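Just one protein chain is left out here, and the rest sit where they should.
Right after this comes subunit A.
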Amino acid sequence: MARNKEKLVLLLDVGPSMHSVLPEVEKVCSMLVEKKLIFRKNDEVGVVVFGTEETNNDLTKEVGGYDHIVVLEDIKVVDGDLIDTLQKLPRGTVDGDFLDAIVVGMDMLIKKYKDIHKGKKRLCLITNAVHPIKDSLEGTKEDQVETIAAQMTAQGMKMESVVVRGRLSQDANKRIMDENDRLLSIFSKQTLTRTVYVDSPTSLLGALKTRRITPVTVFRGDLELSPDMKIKVWVYKRTQEEKFPTLKKYSEKAPQTNKFATHQVKVDYEYKTVDGASKVVPPEQRIKGYRYGPQVVPISAAEWDAVKFKPEKGVKLLGFTDASNIMRHYYMKDVYLFIAEPGNTRAILSVSAIARAMKEMNKVAILRCVWRQGQQNVVLGVLTPNISQNDKLPDSFYFNVLPFIEDVREYQFPSFNSFPVSWQPNEQQQKAADELVQMLNLAPSGKEEALLPDYTPNPVLERFYRHLELKSKQPDAAVPPLDGTLKRITEPDPELFFENKSVIDALRKHFELKENPKLKKSARRLLREKPSGSNDEDGDADVSDAQAVNSIEKALVVKIEKIGDLTPVQDFEVILSRRDSPEWVGKAIKEMRDKILGLLSDSHEGDNHLIAVECIAALRKGCILESQNHTTIFCAILTCIASRKE
């Protein structure tokens, strides 16, 4: 454990231009420390902020300069206080100098650890880098950065810089930004620095890896192209689901006074005979039974061992094939990464040559893999090239597991062309859909791609860790609602949808949805519950969510001017509540009357009557609410309806 202790210094820009994103910086940093408290208790963390009014760091005392940089926390083993500090970052008043901050951070690491712990020392810089750094006394800024980078490499330090840009720093000086980007790119080229540009608070939360998992190889050995041609490779997991933590069960049986109670719960399984006696059967008397038709065949583990399939360990090439032969949805599992054995130049070259040739020819390779000796099954999958964009990193392959015949269920579905014409979109409808697909663009050119999986945090985990921290202070705290930043993951971006309102309106105009009249009432759930924004079958989803949905809906539907077929009652209420013109009340009532009459006259065997009655009820309520005068109108309408009914 101890040898993997990470030593981290957070360098946080708190200058005025960063204030808008500081809440997210606070969240992501406290999350980082919180996860360390749970998973890596021995890691050490220090915190430096820059852009503050005050100055407090060793270097300024020793050599002067390095103004507006404050060491908030010296490097120490993570503890709860650190989180408290990070949750209340000071708001700075001056524009900070990130390069000075890097030097201060390096100085802290060097002083504390000398040159031991190579590769375990890390700096993490969060800034928008929109302000110029000071000119150096000797040489250019570039020279200065290069000196620092060389020192960083010599000390075995890594750096991660998250640069907040885009929407979050619109009116910055382009020239300065470019200069800073160039300086930061020197770090990326010459040291082990990962630089990430983010343009939304949501991706800021995801850009910084809050939990580091030491990667473990799945396989080390030969990638066999043929019996005579083997390439040494190492295989890692590229993706693996980070699960919701399994919480231990808590026992309340121990008396309150018992300080040493573990409160743990042991889960005990007993295997009992089904007959009346319910006798417990000891483990050695149990045997596994396998279904064969209606019977169950008992087969002991020893019997299986003697005869079961035992493949030899190894990764073998079956052949290459066109990439188009493998459809994307056949990928079965999480993804592996094949890299050439580190340090083995020939292997790296072989992988590079094959990967590049595959990319050029648009080919993929099919492999048969047995990762470990004694593995009970073979894995069949597809190897796709991963051409490295970074000069430092060698080319590699991704590997995705493909299904066997048994895994594919060949269900037939009718072709869309065979559907009746009424189910097929007409030309205008198709055009409206095309517009939508084109305009609701999450990856516009020139901007960062929104909701890139690599920078999108898991909202459930975010919420859990925040709640955990909150509960440790207030044991009876309620689960906090998803904040706006996380909502960007679970709900459409109102800004994007607002910009494309015309496209969406067109879509709504061209397509009409209605409840299936033939369906039994009890089965109707879909349309009825949607408009009011209430939760459907998931009764346990929280109310705060629903409210949020409501507010967004209000923002979007506020312009409703007509009562539609879909949600007449809601539309009516919305129009009625419009206060921008006195005409709306009259218009709403008139529209509603027409709607009700329309519903009644179009009704087949009374299937619309229910909706009509609902509308009448809403109309009545609305009329009473508006004024006395309108109630008489309502009565008139009612008589009118009654006469029509005759």
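We adopt the following convention: a contact is a pair of C-beta atoms (placed from the backbone, for glycine too) under 8 Å apart; a residue touches a chain by one contact, two chains touch by 3 or more; residues count from 1.
Everything below uses one rule, namely that contacts and distances are computed from a predicted model.
One chain of the complex is hidden; its UniProt record names it "ATP-dependent DNA helicase 2 subunit KU70", one of "ATP-dependent DNA helicase 2 subunit KU70", "UDP-arabinopyranose mutase", "Potassium channel domain-containing protein" or "Phosducin b". Screening A:Gly64, A:Gly276, A:Pro294 or A:Gly446 against the full complex identifies A:Pro294 as the residue touching the chain left out.
The hidden chain makes contact, of the residues A:Arg346, A:Lys447 or A:Lys590, with A:Arg346.
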